[in-house]
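One protein chain is absent from this view; the other protein chains keep their places.
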Amino acid sequence: MTTSRPFKRILKALGLGAYFTFALGPVIWIAMMSLKNPNDVIASPPKFVFTPTLENYKIITVGRHAQGVETVRPDYPRYFLNTLIIASATVVVSLLLGTFAAYSLARFSFRFKEDIAFTFLSFRFAPELMIILPLYVVFQKTGLIDSYSGLTAAYQLITLPFLIWVLRGFFEDIPREIEQAARVDGYTWWGVFHRISLPLIKPGIAAVVILSFIFAWNNFIFSMILGGERTQTITLGILGFIGYERVLWGQMAAATMICVIPELILAFLVQNYIIRGLTFGAIKG
Amino acid sequence: MANIVFQNVRKCYGDYEAIHDLSLEIRDREFFVILGESGAGKTTTLKMIAGVEPVTSGAILLNSRPIQNLTPEERDCAMVFETYALYPHLSVYENIAFPLRAPRRRIPDDQINQTVLQVARVLGIDPFLDRRPAALSGGQRQRVALGRALVRQPAVFLMDEPLSHLDARLRNEMRTEIKAMRESFGTTIVYVTHDYSEALALGDRIAILHRGRIEQVGTASQIFRRPMNRMVAESLGDPPMNFLKGTIALAQNQSVFATGNWRIPLPENPRLRESVGKEVCLGLRPQHIRLERNHPDTPFSLPSKLFVQELLGDHAIASVAVGDRLFMALCQADQAYSLDEPLYLAWAPEHMYLFLEDTGETLLAEGN
Amino acid sequence: MTDQVSRAKHPNPPQRSLPYLLTFPAMIALIGILYPFVLGVYYTFTNYTLTEPGDIQWVGLANYVEIFKAIDFWKAFGVTFVFAASAVMIELALGLGVALLLKDAFPGVRILRSFLIIPMMIPPIVSALMWKVILLPTNQGVLNHILGLVGIRPIAWLGDSATALVSLILIDVWIYSPFAVLIFLAGLQSIPKEPYEAAQVDGASDWFMFRKLTLPLLTPCIVLVTLFRLIDSLKVFDIIYATTKGGPAGATTTLHIQSYFEAIRWFRMGRGMVYLFVLWFLCFIFSKALSRLWTKVLIR
Partner (left out) sequence: MAEIILDNLSKRYGKGHGPFAVKNLSLSIRDKEFMVFLGPSGCGKTSTLRMIAGLEEINEGNLSFDDKQVNDLPPQARDIAMAFENYALYPTLAVKNNIEFPLKIRRWPQSRIDEKVEWVARAVQITDILHRRPFELSGGQQQRVSLARAIVREPQAFLFDEPLSHLDMKQRQVMRTLIKRLHSQLQKTMVYVTHDQKEAMALADRIAVMHRAELQQVGTPEEILNDPANAFVAGFIGEPAMNFLDVEVRMEAGGTAWIAYAGYRLADLPGTLNPSCHQVLFAPLQAGIRPHRIEFSETRRRATDLAAEIVTYESLGERGVLTARLQSQDLTILTPPDQTFRKDGPVWVHFPMEHMYFFSKETGKRFHLYSLDRRPTL
């Protein structure tokens, strides 16, 4: 589609400008909010020019000391830590369970192979509460409610299907003849797996690990119902700032920034794998 | 020491039968070539020897020991793949050393190093031992693949169309090199190709494989001079053999080849006598056909019209229309014919081939 | 240096059982997930309530009959489909439009493409809260303020049942339209260039090329976007829970939200699971049909 004519070029610039304002505007607005002092935050009409302050960040991380408000230790860093533990544990468990399954789904043909693969995919498309509510009852009986191990097991529903399908795609991208050559060169299937197949998809594994971590980090519904006071995650923590009687917008904005910035950095590292991950390997983009 | 015997080997992918009842013997230290169109099943046959493709039924014997149930690493075969199949994440040195580092071989490092350097020197790839395969040209990658197979000095050397991705000049060079290096291999070589000139140049014996069936096995001249059927005759020679449909008839008690209203005398031989009346087709190689402007005084000729002429350097190819068929004849480069000019094909009787139309079986071949 | 084939014939695992051995760990997780699923389906046939977990009785299809007769069910059903259909439509159109704008290289296109991933990588619950601030009803909300500059009176957005669902669709579009853009971009890049050159040489106009070449070649992408977006928006939960929690007056209560109320707020686990099973069944049917369509379209 030739865009040589200047009229088309202006139209294109306008379109892109509008869309990216829509896409980036809210994030920038919340970032600005996180730097506003309490009365600027609720100013009406909203203030675009203001003197920035790190007050909000200080309150939710180290707690307030002066102006007579009791210095209670803020919970937000604990939520951050909880999420870090649960997300990392989930990804490690998924890797251990899923990598071998992905390789065998990619390389070997055996009965029920496609059924197993499709069942995993269908979990991605199932409403989460369908599994969570019965799990809630099971966890009640077995005392797994509000425990790291309980949540790590439940989170597998988010990360395991994703990891198996995407890694399977990466294993399938390795030309069969390279693995056959290694077998002919005198290596058992295990030798081929850990000397040739795994090293060849190292970038893919890194991308899957990071994306699984982000999906686990972003989840809300699992920890809301299966978690509790001890294992509260960051998403629930941010929601906590919206109290019924008063809303701490500034602090909520700061909490949002602290939650989102590390994620975005990780996401930029693997940006060319994101579309491949989100479509479960359907698009090799 | 390695002779390979196929006993009624069959290979099916689901219900598609890729290889039908293959029985074949490859002698020790022989350069055995399997020639066939793409999809004839030649790569599958090679991979069944190597063990990366399982055999559906039948047996493969290496020095009369059955190996069809062994895993690839337990068979003493090395293979050069058509796509080279080099390990992209390893350097050239590591690619060649890889087979020697296999745990089952327990070869000390210094010995590995010495062998690899020696093979690299022979193949002329020692200047870039630390490079990755991606940084090499097609020819260099091909040599690394050869090196990786050579370094193990296996009992059997399998080569799957190793030259097909090289440009014409490099292909000739590598072919001469492989032929010259053959003595130093000192092993049985099974070479697969679709290029008939490679087969004729390299093979001690050649097997023509067509849709999973061996059509003929023999030396280069046997295959070229005495093809068993039309399929074999057609697969050798560039430009390929010409064919003209017709029947065997009797004229004054002598068997003749009849097509349209032309009658061409045939030599006396009982086989032709019995197949009088049968549908057959006449085969003539382009280099055996002479083009004459005026009617040649020999019964072995046919009228035709020039369809198109192509100059190819030291010779030219004239395509002439004989009835509805196109015949190709080699002629001198400087002989120019004009479009649709009437010409006569003439040939020596001993260069005639005759095949049964239905089975393609050879009735008459060169010289008999 | 001959090749010493090791004499000891070590019994390597026969080839057939290896695949099962490898997938076994994942199978444990599979069972770990299937068990609660089956348990949930069992609950739909009981009067199980969280307050008295003791006396579970089998009530057969009573829950189903009751719910299918309830007006709330069909309202939630309607809200779910209106939300899903409109979100998918807008995201398809917007995705294709923006992808076409980003297709040709120009200075800065790479940065813009990487910005696309920001909305998707932020937790949906957080994005919803962000929009909640922007969509504040009075002039305090940024959007109302900007609209005010062009003379539009402030809108109650999430607070008014007329505009609540539209606001939620807006949030969903904000989060997931980049997903459609990236898929269409990947699709546009994988289309071969030669047919366009041939069409140019044959004298085709831009519109002719778009209708006859680009659109048909993008059908796999359209099916894929629909597959993922339709099902995700059918089971939307986070962004509604963070903002309107189904309000005002049930205007934004979807099946998923209703099941949450039934099971957690009113402890009626049996009825809650029925809502969930119906929603699961819808998602299952759509996902099966769309993924089969995807493989069929891909081959063509």
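Order of writing sets the chain letters: A, B and C. Residues in each chain are counted from 1.
Note that in this section a residue touches a chain if its C-beta (ideal position, glycine included) is under 8 Å from a C-beta of that chain, and two chains touch if they have at least 3 such contacts.
Everything numeric here is computed off the predicted structure, so don't read it as measured data.
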{"item": "Omitted chain's touching partners, listed by label", "value": "B, C"}
{"item": "Of B:P240, B:P296 or B:G323, the one touching the omitted chain in the full complex", "value": "B:P240"}
{"item": "Selected residue (touches chain absent from view) among C:A199, C:I264 or C:L290", "value": "C:A199"}
{"item": "Subunit B, residues in touch with the chain not shown (by the definition above)", "value": "38, 168-169, 172, 175-176, 179-180, 194, 196-197, 200-202, 220-221, 224, 236-240, 285-287, 307-308, 310-314, 317, 319, 326, 328, 330, 332-334, 339"}
{"item": "Touching residues (missing chain, whole complex) on subunit C", "value": "192, 194-195, 197-205, 208, 212-213, 216-217, 300"}
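What we mean here is this: only the chains that are shown with their structure count from here on.
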{"item": "Length of the shortest touching-chain route, subunit A through to subunit B", "value": "1"}
{"item": "Chain whose Cα centroid lies at the greatest distance from that of subunit C", "value": "B"}
{"item": "In subunit B, residues with contacts to at least two other chains", "value": "71, 104-105, 152"}
{"item": "Multi-partner residues of subunit A (each touching 2 or more other chains)", "value": "188"}
{"item": "Subunit A contact footprint on subunit B (complex, rising order)", "value": "47, 50-52, 71-73, 75, 77-79, 81-83, 85-89, 98-99, 102-105, 148, 152"}
{"item": "Subunit A residues touching subunit B - in the complex, by the definition given at the top", "value": "175, 177-178, 180-188, 191, 196, 199-200"}
{"item": "Residue ranges of subunit A in contact with subunit C within the complex", "value": "1-3, 12, 15-16, 19-20, 22-24, 26-27, 29-30, 33, 42-46, 96-98, 100-101, 103-105, 108, 110, 113, 116, 119-123, 125-131, 133-135, 137-138, 153, 156-157, 160, 164, 188-189, 214, 217-221, 225, 235, 238-239, 242, 249, 252-253, 256, 259-260, 263-264, 267-268, 271, 274-275, 278-279, 282-285"}
